[in-house]
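Just below is one structure, and these are the notes that go with it.
Now for chain A:
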Amino acid sequence: MTELEHRRNFIKGVMLGSAALGAAAAGMFSDTDATSPKLGVRPAGAADRKKMAFIQWQPHTVPAAWSKGIEEVLKTQQTIDYELLDGQNKVEVQVSLMEALINQGASVIFLQPIDSVALAPSIAKAKRADIPVITLNIDATEAHAAHVEMNHYYGAMDIAKALGDRMGGKGEVAILNAPPGIVIRDQRTNGFVDGLKQHHPDIKVVSDQVADWDRKKAQDVLNTILVANPNLGGVYGVNDSMALGAVDVAKEKGLIGKMVIFGNDGEKDALESIEKGELTGTQYTDVYQQGRFAAAAATVLATGAVPASAFGEQGRLLMPYLIATKETVGEIQPAQRW
Partner candidate 1 sequence: MSETTSISVASAWRLAATHALPVSIAIVVAVFAVAEPAFLTPDNLLGIVRQIALVGIMAAASTFVIMTGGVDLSVGPVLALAGLVAYFVLGAGYPVPVAVLAGLGIGLFIGLLNGAAIGFLDLPPIIVTLASLSIVRGAALIVGGPDLHSIRDQPIYSAIGTGSLAGIPLPVWIFAAVVLLLVFVQVRTPFGLLVAALGENERAARLSGHRTRITKMLVYGLSATGAALAGIVLSSQVHTASATYGPFGTELDVIAAIVVGGTSIMGGNGSVVRTVVGVLFLGVVSNGMNLLNVPIDVQLIAKGAIIVVALGLSARR
Partner candidate 2 sequence: MIPAAIREPVIVGRGLTQVYGAATVLDDVDIRIDPGEVRALIGSNGAGKSTLVKILTGAVRPTAGTVEVVGQQVHLGSPSEMIGRGVACIYQHSNLAPALSVLDNIFLGRNPTRRLGLVDRPRQRREAQALLARHGIQIDLDVPAGSLPAVKQKEVEILKALALDAKVLLMDEPTGWLASADVANLHATIRKLKGQGVGILYISHMLDEVFAICDTMTILRDGRVVAENAVADISRARAIELMIGRQLAAQTKEASEARVSRMTGSVRLKARGLARNGVFSGVDIDLNAGEILCITGLIGSKRTELVRAIFGCESLDAGSIEIDGAPIAVKSPSEAIAAGIGLVPEDRHRDGLMLGLSVSENLMMATLGRFRRGLLLDRGGMATAARRLIASLNVKPASETRQVRLLSGGNQQKVLLGKWLDGRPGILMLDEPTVGVDVGAKAEIYDILRAARDEGAAILVVSSDIEEVLAIGDRVGVMSAGRLVSVHPAKALTASSLVTMIGEAA
């Protein structure tokens, strides 16, 4: 995708998003039923209660925030039962949970797939059962109702650019990485490496080590990396926890301000650290909002008033993201911090 396409997609996404929200609002009032003359008063019987569920990757801040956003919208609808299910970081568990939800006749399934291909057969199954699936952040190869994402690949490219700019276009960087096995990791790593190639070919990745998404491991690994690479000018943590681990090390070694550190996700601790001038930056998305959008689309779909086909082949909502740095972090309102 070119930059232009990227932007076009983004605009399309936002439009679709607002349409979805509007439709959701409409949907709340369109729940008419010939047998019940009054709106919203009729206690919902067991039969017409709708079930929606979100299958997450594993307990983590990002899906938790999505879930909050989703719930915020759904709880305004008294006929919807919502629950959060745990994929236990295993594709096969996610598949089993998908099948359980299909069996239960859920109205909409939110899904944060661990893998694009692995969940595709289950999504196809859901489609056959007329259950719309809305994916979050990781798309599936099987076309489905809607996909709401913060683009990891382009985000990481932008991070590479921002990081390189601050390093003056030269020097050595290290990546604090996650072990392979989930596509986000690959997208972010590839985006970052490609971004450096494109924008700052003189910057060299001197170390790419696994720190298991974990702040403590990141501390240990970066400490070790610094022994071999005392001139390290930048660090990219594939998630914020690892970036904050790098900040811990930089603080201890008096490298704050000298070493450029970027994270990814944009959770509130990271934003706070940016404000304090410790973490250089991160890719931020309003994850609550992302959840709300997903939920809005879901309510529309669940009414049946707007069929999934109205979203075209597959609804696609690209969340706007921000490379949050000391200069821009102030734009993020407290209510948008998760």
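Selection rule, in plain terms: all candidates are chains of the complex that A comes from, given by their letters.
One rule holds in what follows: a contact is a pair of C-beta atoms (placed from the backbone, for glycine too) under 8 Å apart; a residue touches a chain by one contact, two chains touch by 3 or more; residues count from 1.
Predicted model only: the values in this text are computed from it and were never measured.
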item	value
Of 1 or 2, the one touching chain A somewhere in this complex	1
Candidate 1 contact footprint on chain A (complex, rising order)	58-61, 63-64, 89, 177, 179-180, 206-210, 212, 214-216, 219-221, 223-225, 227-228, 241, 244-245, 248, 252, 267, 269, 272
